[in-house]
Every structure is written in C-alpha cells, then in structure tokens.
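Beneath this line is the structure, given in structure tokens, with notes to follow.
A single protein chain has been omitted from the complex, and every remaining protein chain is retained in its original position.
After this line comes chain A, so read on.
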Amino acid sequence: MEQALPDPERRLQPAPLEPLGHPDAGLESAVGEEAEGARDEGPGDGTMMENNFWLKKIEISVSEAEKRTGRNAMNMQETYTAYLIETRSVEHIDGQSVLTDSLWRRYSEFELLRNYLLVYYPHIVVPPLPEKRAEFVWHKLSADNMDPDFVERRRIGLENFLLRVASHPILCRDKIFYLFLTQEGNWKETVNETGFQLKADSRLKALNATFRVKNPDKRFTELKHYSDELQSVISHLLRVRARVADRLYGVYKVHGNYGRVFSEWSAIEKEMGDGLQSAGHHMDVYASSIDDILEDEEHYADQLKEYLFYAEALRAVCRKHELMQYDLEMAAQDLASKKQQCEELATGTVRTFSLKGMTTKLFGQETPEQREARIKVLEEQINEGEQQLKSKNQEGREFVKNAWADIERFKEQKNHDLKEALISYAVMQISMCKKGIQVWTNAKECFSKM
C-alpha cells in the first residue's frame, strides 16, 4: 500500500528563523519574510520554539495503525486504534535519515492538538483532521470505524494533517506540536495545563457576534460565502460520486457472472467450447478490476474531503474576525456612552437614562462633591476605555493583516492541490479506460474464435 498522498515535496521544509538561502519547494519566497515577521506571533507564553529543531529537515510519517483495548475515563473497557508516529531528521550533508522519535497516538489526541491550535492561532486556517466517522460511503465501504480500509485511509489522513501543520510557516514552530511528536506520556496534561479550553471563545458568544456585528471587513464576509459554497458543492459532488461508484461497481461485477456461465456452457460445446471458456476468464478479470479502480478513487475523494473540512477552518477564521470586530464595536459604543454621561454630568443636562439620574430624582439631588467624584471615576474609565479601544483596534488590524496573509497562502495551496487532484482523477479515468480496452479486446478475440 503506497502512501499516496504525502509525496516527497510535502516533507517538512524548515521555516527559517531568518531567511536561509533559497526557500524550498512548497513554500514561496514570501513565506520567508512572513515567517520572520511572524516570529513574534502566537501565544507569548513560551510555547514557541526557539531552538534549532527546524533548521534540519525532518520527515514525519504515520506508519502503522494498531487495534488496542484499554480502560477509558469511566473505567470501562473500550477498543480503539492507535497510530504510530515516526519522526526522522534528515542530515543536510549526506541526506541520510535517522529516526529521532517514535510514539503512539490515538485519534482523540489529534483532536486535542487541533483544538489547541484553533484557540492559539485563530488567524490561521488550521488544517483539518480526516473525518471522525466514514461518510459519503457507497455500499461496499463499511461505515465501521474499525474497518481496515477505513483505518488505512485514516492513517493516511492523519499523516497528511501532521505534514500540513509541519509545513505551515507559523504552526510548525509551536511547542505543543513539537511535544506531540516527541513526548508520548504526559502530553495530554501538558496541553491541558496551557488552559486553552478556558481561552476558547464560546459558541454562543461567536454566534451572537455574527448576528450583531455592524462593520466586518468585507473580504471576510465574502470569504464566509465562499466557504459555504465550497462546502455545499464538494458535499454534493462527493455524494454523487459515491452513487456513481456504486453503480459502476454493479456493472462490472455482474459481468463476472458471464464467466461462470460461459465456463459451464463450454462443457457441452465442441467448437465453441474453448472460445467460451477463455472469454469467460476475461469476464472474470473485468469484474475484479473494479476493486482497484474504486480504491484509487477513494483517495481522490479523500483529497476533496480535506478541502470540504478546510471550509470549516476558513469559517472559523471569519468567525474570529467577527467576534473581534463586534468586541471592538461594543467597546467603542461603551466608550461613547461613558463620554456622553460624563458630558451630561459636567453640564448638568440629563439626556441619557442612568440609574443615578433616577435615584437622584427620587431621593434628591446629590452634592457637588459627589458629582465631582463621579465625574472623576468616569474620566478614569474613559481613559482606560480609550486605551483599550486603541489596543483593540490595533489587535483587530493585526489580526486582519495576518489572517489575510494566511488566507492568501491557503488559496494558493488550495488551487494547487485541487488542480492536482482533478488531474489525478483524469489519470485514473485514463487508466480505467485502458484496462477496459485491453480486457474487451482479449474477450473479443476469444469470441471471434468461437
């Protein structure tokens, strides 16, 4: 079973801490500058790599999958699959690779890693994981997570995920990611200690922001629409492809019956017998050829699925922007109302409703000293607010700039990968046609000799 997806070009290329000569294939020259500028990106609490780990080329592979049984959190027995991750470093000089790390991880740990990355790199289009459950199945494929074909395709998908993260100029330098590859025990605790779950934005908050934001950057709104369309069209395509595959399977397999019947028939025929028998053999070949053809197509489907899931990652970035923008708008609104309150207190005119104003009306005017005190408090708050607003603005701008840079990177990657996938589909079709021509030419020869 060849490791189809990760071709040699997708091996980890180092994100240079400073531009180290030629940027390698797969990263454009722009990335070098970006990596430099992004050096200070990400969580400032020491989770960024500073050592020379990435100056060497490394190879990552998910080389094996194993069924395991263990006890889960509730002390109940469960069966799960564990995946072996091997990391090799390639010495520049002689190109030999040395196994540096090797450990076992299960799917839930991958999920944990990704959720962590989503929280700490909200401006990055974080690569998606392969699907949790088998979807878009056609009848032959099992929807069972323990099915060997599914496990195999998941192994490839997980490897692909790691390679994507490793070749991302910013994500590759994350310490938690490094530990994921190198520290088997205790990694979960380490991740949880970062407290990332607490830092995550609540879904409700995000949803609220999406509805209420007034002035999001137009590009993000467009991107959201694009990602919706992408998701919808790829799901549709995958569904129909699965149905087409199912039907094609039927066509090929029924021909196999000819083989059996021809063979039985040939027993009573004198002149026709040999021709029938050998034609029948070719019918069997034809019928069994569909298995490999459709297995190849599954890999194509997996390539499309990756981008289906990428659509969600795109939306996550858009959501973050909306959240930040909404936050900004609320802060600005809050500041404006405080300023107005201050003004009213100072000039004595009451335009805005305030609890203080109400109680004043009910219980009597406050003293000038009390009023002074209140104004002072408000002025402090306004100052604070203005500073906060300034920094929020700056954060927002930074976010937009960085996110957009990554989105451009993503777009290039997407165009390249999808084009390659479509071309590989054409290559598959060509191979299928050639096989068909060969089988039927052989069969025709047998028929004409009958």
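As a working rule, a residue touches a chain if its C-beta (ideal position, glycine included) is under 8 Å from a C-beta of that chain, and two chains touch if they have at least 3 such contacts; residues count from 1.
Throughout what follows, contacts and distances are computed from a predicted model.
**Q** Quick one: find the hidden chain's UniProt protein name among "Exosome complex component RRP41", "Probable cytosolic iron-sulfur protein assembly protein CIAO1 homolog", "Sorting nexin-7" or "Chromosome segregation protein-like protein".
**A** "Sorting nexin-7"
**Q** Using the touch definition from the top, which of A:A65, A:L179, A:A206 or A:M272 touches the missing chain?
**A** A:M272
**Q** Which one, A:R68, A:K199, A:R212 or A:H236, makes contact with the chain that was left out?
**A** Of all options in A:R68, A:K199, A:R212 or A:H236, contact with the hidden chain holds for A:H236.
**Q** Determine which one of A:R105, A:K224, A:H255 or A:K338 touches the chain that has been left out.
**A** Among A:R105, A:K224, A:H255 or A:K338, only A:H255 touches the chain that is not shown.
**Q** Which parts of chain A are in contact with the chain that was left out?
**A** Residues of chain A in touch with the missing chain: 226, 229-230, 233-234, 236-237, 240-241, 243-244, 246-248, 250-251, 254-255, 257-258, 261, 264-265, 267-268, 271-272, 275, 279, 415, 418-419, 422-423, 425-427, 429-430, 433-434, 436-437, 440-441, 443-444, 447-448, 450.
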